[in-house]
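All protein chains of the complex are present and in place, except for one that has been dropped.
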Amino acid sequence: MQWGNVIIQGVLIGGLYAMFAAGLSLIFGVMRLVNIAHGDLIVLAAYVALMVRQALGIDPLTSLILVTPIMAAIGYALQRGLLNRTLGDDLLPPLLVTFGLSVIIQNGLLELFTADSRRLQAGAIEIQTFQVAEGLWIGVLPFIQFAVAVIVIAALQSLFYRTPLGRAFRATSDDQAVAQLMGLDTRHVFAMAMALSLAVIAIAGVFLAVRANFDPAIGPARLIFGFEAVIIGGLGNMWGTLAGGIILGVSQAIGAQIDPGWQLLAGHIVFLAILAVRPQGLFPKVSG
Amino acid sequence: MSRVQHATRSSQIGVALIAVALVVLALAPFWAERATLRLLAEIFTFVALASLWNLLAGYAGLVSVGQQAFVGLGGYFLFALVVLLDAHPVAAIFIAGPVGALVAVPVAALVFRLRGAYFAIGTWVVAEVFRLLASQVSVLGGGSGISLPAGAVIAMAASRQMREFEIYWLALALTALVLAAMVALLRSRHGLALTAIRDNELAAQSNGIDVWRIKFVVYVLTAFGTTMIGALIFLTKLRISPETAFSVNDWTAFVIFITVIGGIGRIEGPIIGTIVFFVLRQALADLGSFYMLMMGVVAIVVMLWAPKGLWGLIAERFGWQALPLQRHLLLAPRDSGAKL
Partner (left out) sequence: MPDPLLEVRGIDVFYGDFQALFGVLLCVNAGEVVTVIGANGAGKSTLLKSIAGLMPLGRGDILFDGARISAAAAFDVVKRGIALVPEGRRLFPSLTVEENLLIGGQSRRPGPWTLKRVYELFPVLAERRRLPAPALSGGQQQMAAIARALMSNPRLLLCDEISLGLAPIVVRDIYERLPAIVAEGLSLIVVEQDIAQALKAARQVYCLQEGRIALQGQAGELTRESISAAYFGV
């Protein structure tokens, strides 16, 4: 059942893409900011995990305990120190500043770590599989990553709709001035949103580092995958983003099966097709 | 009769200086060294690319991080015509323009469905698609690329020196054409609409300006120019590969930094920005990726604290303009008898 395994692999990597996308759409939802450096921050997280591993020798999944708060702190500082200044009606500053940030991160990583390809070893779990049906196998690690992605998205939904912080996010996104009248320091709210986004990025980055070779230049591609997952799935809907990620992953897997050079192209073509035919995405949030 | 006057004292000086500069530059093959000629040609192409990006982002409000799609398209089109059809390289450059415009039409139809920063990333995706498609075309070298055949190179001119002069003059001519076309556009009625869009898009729309159509036209025209410049660039390089043709760093990052530092939304900005950029490059060339890092920092600093760029600072301070683009209404004298 060749195709069956191909589809399964596509679905599982779709979970990773959905995690790339979750951080991106969270920020857009709260402050209408699209972070062009998003993909590079994922790569930064991978390198942070690398450094933690080299310093402490712990396995990648455990290192998340350190990497996540580190990235969250970076996110808070980044928003509070830099990105809050770009928010406003003009579209150019946030776009160009995050673009500049992307260049800075890429070249900074290049200076510190060189262009060498790295990988984070996770041990035996990397090659373990389990069988679900006749001829159908699922990798343990990809499965764990998918499960974590689902948990992360569920946690984000829960946070947004059931907690005071989530209320603060939604209120600030609706009306900044009135949110201040509620006693919310919007600078802090935005910084918390970015910290949360970077926490999700941390998880995505560690999974990326274990799953594939990484180097300073692969950031933009991750941004694009996340972006495509958001657009395919539909803006404003986290579960739609998961669906978008899965569709993207499956498209890429099918493309790769036809011809290895067609992997990325297949994903882009599906994205462009959906953009052409149903630009609001497959599962957009209905209300305005 | 009342009329609109574009020139100011500073712009008259500016135009005179530019005319002098053009003459001097046109004669450069006779006074400059080979290396200087190459550098000047490179400067011209970046002025052209940055000016085109400025038209798109600074005036029409379309921030594209995917213009490398058209640079690479121009390069590959040139190589395709030369390698497959034995065409003359210079002719290929001029055919590349309309081809770029034609390709831009369906691309715009797609990416215009996205807004703001999502539009930007969308243009990036399109560039990636072009790059991946180029890697699939094996007659043009596939993933590793191809060199320009010797026969085509010789077809341009007999001696290497004449070829380099030709490329230099082409670069100068194309850049001057791009700038002249931009000035003409901005002085026209459509240019007035564009400037209105630049200043306040919502207000422009409520004044009856068809914003969508103007943006579409600007996108296609920019693609026209960018594709031609792309063809010229790769004629100069004599070799093309998907990575170099569609490089975000070379054709978008540098262009954005140049325009931001020089001044977005003013035609003089990219010119100033390119000069600053190349001065910095000569000074810091050995530092490699640290240099790119510094450019990123400078761009961020400028964007936050001097959003109108260097030219913006100077022009606001002194009220200058180098090219006659402002509009002053000169009212007719009272006794002309004209009734409103």
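Each chain gets a letter, A and B, in the order it is written, and its residues are counted from 1.
The rule is simple: a residue touches a chain if its C-beta (ideal position, glycine included) is under 8 Å from a C-beta of that chain, and two chains touch if they have at least 3 such contacts.
Worth saying up front: this structure is predicted, and the values here are computed from it rather than measured.
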Partners of the unshown chain among those that are drawn: A
Contact with the hidden chain (one of A:L112, A:M182, A:I258 or A:A276): A:M182
Those residues of chain A which, in the complete complex, touch the missing chain: 164, 167-168, 170-171, 173-175, 177-186, 287
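Rule of thumb we're sticking to: only the chains that are shown with their structure count from here on.
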Geometric centre distance via CA averages, chain B-chain A, whole Å: 33
Touching residues on chain A, where the partner in the complex is chain B: 33-34, 36, 82, 85-86, 91-97, 99-104, 106-108, 110-111, 220, 223-224, 227-228, 231, 261, 264-265, 268-269, 271-272, 275-276, 279
Complex contacts: residues of chain B adjacent to chain A: 57, 61, 63, 65, 109-110, 113-114, 116-118, 120-122, 124-126, 128-129, 132-133, 135-136, 143, 248, 253, 256-257, 260, 264, 289-290, 292-293, 295-297, 299-300, 303-304, 307
